[in-house]
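Just dropping this structure here.
Note that one protein chain is taken out, while the other chains of the complex remain in position.
In order of appearance the chains are A, B and C, and numbering begins at 1 in each one.
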Amino acid sequence: MSDTSPQQQSTILPGRLEAFSDGVLAIAITLLILEITVPDADDGSLWRQLGDLWPSYLAYAVSFLTIGIMWVNHHRMTRRLISVDHGFIYRNLALLGFVAFLPFPTAVLADYLTEGGSNAKAAAAFYGLTMVAVSASFGLLWLHVRRTPELSAPGASAEVHSDVVGSAIAVAIYAVAMGVSIVSAVAALAVYGAVAVAFAFRRFD
Amino acid sequence: MSDTSPQQQSTILPGRLEAFSDGVLAIAITLLILEITVPDADDGSLWRQLGDLWPSYLAYAVSFLTIGIMWVNHHRMTRRLISVDHGFIYRNLALLGFVAFLPFPTAVLADYLTEGGSNAKAAAAFYGLTMVAVSASFGLLWLHVRRTPELSAPGASAEVHSDVVGSAIAVAIYAVAMGVSIVSAVAALAVYGAVAVAFAFRRFD
Amino acid sequence: MSDTSPQQQSTILPGRLEAFSDGVLAIAITLLILEITVPDADDGSLWRQLGDLWPSYLAYAVSFLTIGIMWVNHHRMTRRLISVDHGFIYRNLALLGFVAFLPFPTAVLADYLTEGGSNAKAAAAFYGLTMVAVSASFGLLWLHVRRTPELSAPGASAEVHSDVVGSAIAVAIYAVAMGVSIVSAVAALAVYGAVAVAFAFRRFD
Partner (left out) sequence: MSDTSPQQQSTILPGRLEAFSDGVLAIAITLLILEITVPDADDGSLWRQLGDLWPSYLAYAVSFLTIGIMWVNHHRMTRRLISVDHGFIYRNLALLGFVAFLPFPTAVLADYLTEGGSNAKAAAAFYGLTMVAVSASFGLLWLHVRRTPELSAPGASAEVHSDVVGSAIAVAIYAVAMGVSIVSAVAALAVYGAVAVAFAFRRFD
């Protein structure tokens, strides 16, 4: 085949990569609910047991919002692309792999949050570790876009730079939240939720 | 970045937001079946046990129809959009979060409907509570569209107003159905089904 | 609203209805695998136990092929549509509801096929009953298209008629296969597979 230019341009169209990524994100966000199982309630106790599942609802809400923000940010990036290369495809696949992994630490956190003790803290730290991986893979993807100007439309560089910085900040925050989980799992979850809300309210133009 | 106009226009294209929302709705509606588990039947009793699962089939049918109607209504709204803003994206995400939650209360209702007693009533009320949240988030999304005329094509205001009213009616009906569930879980499920059928037959132009 | 003509045309675009239906079919076909669970094998017995799961593999293959054919047939229909109406949307939703239900009878059949006795027969009959419902809802959808000429492009009537007939034949075959299941569950599954293969080889132009 002939197209072996230095840029190593791919034959994958940006639109299809975006559609595939949107699909994975939409599925991961919707699978979150499968991790909440129907409680096995004794006579008359269902209402209370449904209430006792609040860590599941909270973890669901935080992960749902987090993946939703990822979709928004991912879409903002990919709509600027005029082509994708090999490096983009596989960094994007790594990002999707960590996002698609999120239902598992979400379920772990929901199941162990109220148990207290070191298990609750381990669950919160494991969730934070996954979020570090997600943010870092997002940052690596954006670094790649910044390093490869021919991928994006002219004039996108300021925004790309700002997104690289945003990813680095997210990695740092989630690393700190992992530290918080050593003190309190509930406090760590509060940080995860606050980060999601803060990113949701961040002005994106 | 420069586009900090008062409208705070997003860089998300309405078409992609619609495709993402369609994906979440299509997945949520198809995941409903995973909540029905194969019965553990003694020799010769499978046919009867499959019949005993009628609450599961009924809950499946009501939730499937309800999410289907939501897809129709959501599509009717989004096809009128000429742009989406930050407020729309996150109100829409809240709506999707409640719809994607529906497989869980559906499974709770299916499992406890025939148990009778307060557990059945709690299950029916929990389902209604979720439907109140879905309808209210739908109404808030439509209120936002009504308050932000630059989002939708000219001439859509009459329809948007009618949909805000429709959402408010739905909230009221589901709240009443929650009250019905205090008397009878089966009666409450009948109301949920009747609401879905009524909305399905509603003339939309 | 103004568009209250007798045809009661919908504001749903055929392309989006097709995309939503494709999504539900793609999800239902991919969820089939979740119904096969990892065997709990004693030391050294895993290979044999994986072999003992042949009813699961067979049921998976038959249902996968069947939903695949449904996708082909559904696509052949919808690509002829120039508009969809209210009746089409809800008949289509009923069809999707039965197709999305298929993972459940598939799992029931896989679990009880080799148990023999009346449970195996009940499982096979239940699978057939679902297929009757799928075929009948397909036929009703096509009948609606035939009765509503303004929905489809000119020149499609011969094909639509042929598809109504095809659906009626499918209903009849699956009803007969349900009768076969009274004699033998394995024989009934063979009929289900043969029907899928026959429809797959059917020349569609």
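Side notes on the structure shown:
We adopt the following convention: a residue touches a chain if its C-beta (ideal position, glycine included) is under 8 Å from a C-beta of that chain, and two chains touch if they have at least 3 such contacts.
Predicted model only: the values in this text are computed from it and were never measured.
By the touch rule given at the top, the unshown chain touches A, C in the complete complex.
Of the options C:Ala61, C:Val165, C:Val183 or C:Ala198, the residue whose C-beta touches the omitted chain is C:Ala61. In the complete complex, the residue from A:Arg48, A:His86 or A:His161 that touches the missing chain is A:His86. Considering the full assembly, A:Ala100 is the residue among A:Ala100, A:Leu140, A:Val186 or A:Ala200 that touches the omitted chain. Within the whole complex, the absent chain has one touching residue among A:Gln49, A:Asn119 or A:Ser184, and that is A:Asn119.
Touching the omitted chain from chain A are residues 1-4, 8-13, 16, 19-20, 23-24, 27-28, 31, 34-35, 86, 89-90, 93, 96-97, 100-104, 107-108, 111-112, 115, 117-119, 122-123, 125-126. Contact between chain C and the unshown chain involves residues 18-19, 22-23, 25-27, 29-34, 36, 38, 41, 43-47, 50, 60-61, 64-65, 68, 71-72, 75-76, 79, 158-159, 162, 200, 203-205.
By our rule, only the chains that are shown with their structure count from here on.
A turn of 90° superposes the CA atoms of chain B on those of chain C, with the angle given to the nearest 5.
Residues of chain C found to touch two or more other chains are absent.
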